Every structure is written in C-alpha cells, then in structure tokens.
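Here it is: the structure, laid out below.
Only a single protein chain was left out; the remaining protein chains are all shown in position.
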C-alpha cells in the first residue's frame, strides 16, 4: 500500500478508514486484468457499456452537488467536473465502443444492471438526504479511486496491454489534476463545515460510512464487470 | 391470472404491460413459501429485516411524492400513505422481530443489501428526475403488488401457515382500501396530466418502463429473501 | 420579552440569535390586531387565503424534511407534523373561509403573492441545498413563532376579539404540544449532528442565518397581510 497518491487530507483519511474495502476495490481482479491485459475483451466491453451509463448518472450526481454547493469554489469545481465527465471522460467510452460498432445512442440506452443502478442512485440519494459533504463522501471513491488505479497502472502496467487507452485516460495529468482539484475542494468544504479537526465531529462516522459504502459498491461494480452480461 | 384485483385502470394497464415480470413477482417462490408455510423461518426473518429498511426508504419516497403533488387529493393520499407506512405497516415488522429479540433500533440500523438499496433509491430517483407520475409508476408495484398477493393468499392460503400474520396484514380491508385509494388517486393524476387516453401520450412508454423496472426490482427483492443473509 | 415559552434549547438559542427580527415578527402590528380584534376583516381574510397556500407548501417542506430524516424519531415527528398540517391546521382556514363563501378549491388555487412564494420556496430550497438541520432552522420560526404568539394571545387577548378562533387554534394544548415535540426533536437532531456544544460548530452561524432569514420572511408575510390584496 505504499506510494498511494494523496489527493488531500480528507480523502486520505476516508481511504484509510475504509480499510480492506478500499483494497478490495483498488486491487480487484478486474483491475489486475486491465493491468496485465488478461481481462477478456467481452468483460471489458460489458464493463465499458455499464460504465457509460454509470457516467450519465454520475454526471447527474455532480450536478446535484452543484445545487448543494455553498461557495463559489465549490460551484466551479462541480461545474468543471460535470464538464470533464460529459465532454471528456465519456469520450473514451464512445470511441472504444464505436470501434466495436456500438453507437453512443446504444450506450445511453443500455439496460442498467442492478450493481450499477444501486451505486449511482445511492450517490444521488446522498444528495437528496444530506448536504454537500454527504455527497462528497459518496462521490470521492469513484473519482479518486480511478485516479489511484490509473496512476499505479500507468507506472506498473504490463507493456502492450490491450487496455492502455483506459490506463492512459486515468493516469493522464488531466485526470490526476482533476483528483487534486476535487481533493483540495473537499478539504476546504470539510473545514468550512466541520472545522479543523473534522474527525472529532459527530457527523464524521456517518461520512466515513457513506464513503465506505460507496467503495463497497465499486467492488460490486468490478464484480459485475467480471460476470457475463445478464 | 383470473381474479386479479383491479386497483384502478392505470394500475391494470401497467400490470398488463409488465407481462411476465409481474407474474415473476406476484407468483415468486418466496410468495408460494409464505402461502404454504414452507418458507424457512430464517429466510422470512432475513426478508423482514430488509423489508423494514425498505419501508424506511419507501416512506421517504412517499414523502417525496407529497413534495411533488399538485392537487389537494394527491397531497392527502400521500400523507395518508406515509402515515400508514410509518405508523402501521412497520408495526408488523417490529412486533414479529421483537418476538425474536430483534429491537426496532436494530431493524432501523440493519445493513442494507444491494437488491434492497437498488430498489428504494431507484424509486427516490424517479422523484428527483421526473414528476409525480414518474414516482407513481415506481411506487405502484410494491403497494398494489402486496395488495394482490395478500388478497390471493388470504383466500387461498394453506390453513395454519406460520405466515398468517403477514398474509392478514395485506389481505386486510385496511390495506385493500389503501390500494383502492392509491389506485383511484393515480387514475385522476394520470387524467390530469396525460388526458383521457393516456396510453397514447408520448410519456406512456417511459412510465410503463419505470413500472416494469420497479417490478423487476421486486423480483430481485424476493430472490434476496431466499438467499442466506450476506 | 419575559414569559417567552421554551420549545427546547436550540429554538431558544435561535430565537435569541434573531434579536429584534424576532420581535418584529412576534409583536407585529398584524398580531396586535388579532389580539385586540382591531384588524380589519378584509386584511384577515386576505391573510388567511395566503396562509392556506402557505400551508400547502409548508406541508411539502415538512415532507421534504422526512425525506432528509436520519432517525426513526425524526421521521415520526415529520410525519406527524405533515398530518397535523394537512388534516388539522388547514381546517381552521377552510372553515373560516367557507363561512365567507370561499371554497377549499378556491383556496388551493389562490394566486400566491411574492412575499408568500419567497418564504415557502426559501424553506424548500434549504432542504434541496442543505441537510435536515438546514431545514429545521428554516421551518422553526413558523411552527414555534405561531406557538409563542398563540400562547401569549391566549393569555392576554382582548375578550370578544373577532379572532378568537385563530388564537384558540395556536394557544390550544394540541398545538403547544406539537411545538414541544418538534423542539425536542430538533434538540436531539442538533446533538446528533453537531454535538453537545453546537453553538461552537462551524455551521452554527449559517443555521442561525437561515433561522433569522425565515423570521424576516415571516415579518414580510404579516406586512403582506396588512396590505390590500394585489
């Protein structure tokens, strides 16, 4: 677990607090398959189609975060993240799937699996039930987890893996910069609402629980990726 | 499929539109186990605990429906349903579980399984994304499905089944009356928004899709009930 | 300012924190007119019609609070308050207006004035933007302010005032009990989220600001009541 990137002190605490659930996610067999290139192509495409639908609802969730923002900086980071998701990250999916003859229209209307639906709607409900921090705790595992995985695979990847495009997207300075920006914004949001020793605030346990649950739902998402399509 | 109760013309159409998914739900092995009494007690308790958590979020969803209501009658039916859920239906769960030494506090904090979470958050998101009708299409399968199942098992149940309490709750005139009231309110809500031939409105296919998806998530809920606890 | 009722320590703090804005609200000329009976009947009816529309949206706001609740007690108090609003408090308006030939249908569809709209949508947005506490800070001034005013006018009212019905509604043990219940629930909600010295939490200033703003919007509501209908 050395060399984990830091994307801010709040994220570092939440990741540590998630314990083995974080390792189950970031070191999942699916991830190892991306690294070595041994992941079956059908599993990857299955994942990619579901992940496109995931990003649709994840964009909705980041937009809901903007509705809940209370500072200009929070608003700008949320707007920038929605833009990055809708106009950049989803491009990887569109390009890769197009090469397989799958149109963006087909992606948008793909049947959503339960593991996928459970995750995105859990995040959206964090925003309906709670405040901006509740959302951040639910949004962070995906954003930063992919940053950590991308960074590791970018450094340790097996040369010639068929999944280099995927790795490059998340290892890229643009994506790493997004993680840094989001992490710094979360740190400021936490201080603003919970003070300088947030881990002593009564809400801390619940925020950690939301983060850990979202991480567990990421594990379920990789599991889904390994199963043959329903 | 004879003798299905009618809880209003909209529900009748949606149920017919769901086709075999409705049968998978209303004639599920779990339901048959309730009817005959052959359902293992552990499976029933597992289900009941998850169903309590379900009702917590289902109450939240009916409350969100009230937020979205546009007529006094819609508001009153939603308020009455929240009251029935929070102050009556959950009592069955509390009493039954108390007899097994499980406190309401323990029920409220039970770990939610993915099949459960996916369903309730799907319903809540129907309210966040859509309007009152989108919510009704997502809420109807649970309310009326339990009505239909309760009514059938109340008439055809095997004498002496251990699950008579459960059957009685949903076969009871109070619960059947709730289904009638909700069904009539949905009919009026549909006419108000889509006119007198709602099945010709462009939105009809999407409302049917929400209803069918919620029904499929009910099937997943029964499946979960039959699996040993995670 | 002696003899102000206590509806819990959080409310007491928020009321004190609102300073003169609270006095502007609770000692408004409109209130004095209710007490003495000198308030013109037309102003009262104008107010009552707007207040009916207010209660419609206030019920929606309490329902949104239930969506945001995190404990069983919070859920039950919210459900009970919605029921009290929809099934009891609005009855006063319906009865009084019916005696003037104004139907409930007409009340429900009355044109909403800006001072009214601004207040209820501010409360609803507190729920969209924030968490359960943000809503409670925005909901408390109306619930408890009417309790305080009703209690004072019930004790000090001029005999034979034409507005005895109104005074009795809010002076009544039922309404006072609702204030006590809501106040105790808010105290518990605050401790749960901010700890035992909530006034030291970073969020306290913002919660106070929401409470004070809602109180100022109550002042605007009474002002509207005194103006001839638009």
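Lettered A, B and C in written order, each chain numbered from 1.
We adopt the following convention: a residue touches a chain if its C-beta (ideal position, glycine included) is under 8 Å from a C-beta of that chain, and two chains touch if they have at least 3 such contacts.
Source: prediction; values computed, not measured.
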item	value
Sole contact to the chain not displayed, among A:9, A:63 or A:208	A:63
Residue of B:19, B:40 or B:195 touching the missing chain in the full complex	B:195
Selected residue (touches chain absent from view) among C:72, C:94, C:118 or C:226	C:118
Option touching the unshown chain, where A:18, A:48 or A:82 are the choices	A:82
Residue among B:17, B:33 or B:130 that touches the chain left out of view	B:130
Residues of chain C (touch criterion as defined above) contacting the omitted chain	60, 64, 114-115, 117-118, 121-122, 124-125, 128-129, 217, 220
Residues belonging to chain A that touch the chain removed from view	56, 59-60, 63-64, 66-67, 69, 71-72, 75-76, 78-79, 82-83, 86-87, 104, 108, 124
Footprint left on chain B by the chain that the document does not show	67-68, 70, 128-131, 134, 191-195, 201-203, 206
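The rule is simple: only the chains that are shown with their structure count from here on.
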item	value
Geometric centre distance via CA averages, chain C-chain A, whole Å	42
Multi-chain contact sites of chain A, meaning residues that touch two or more partners	128-129
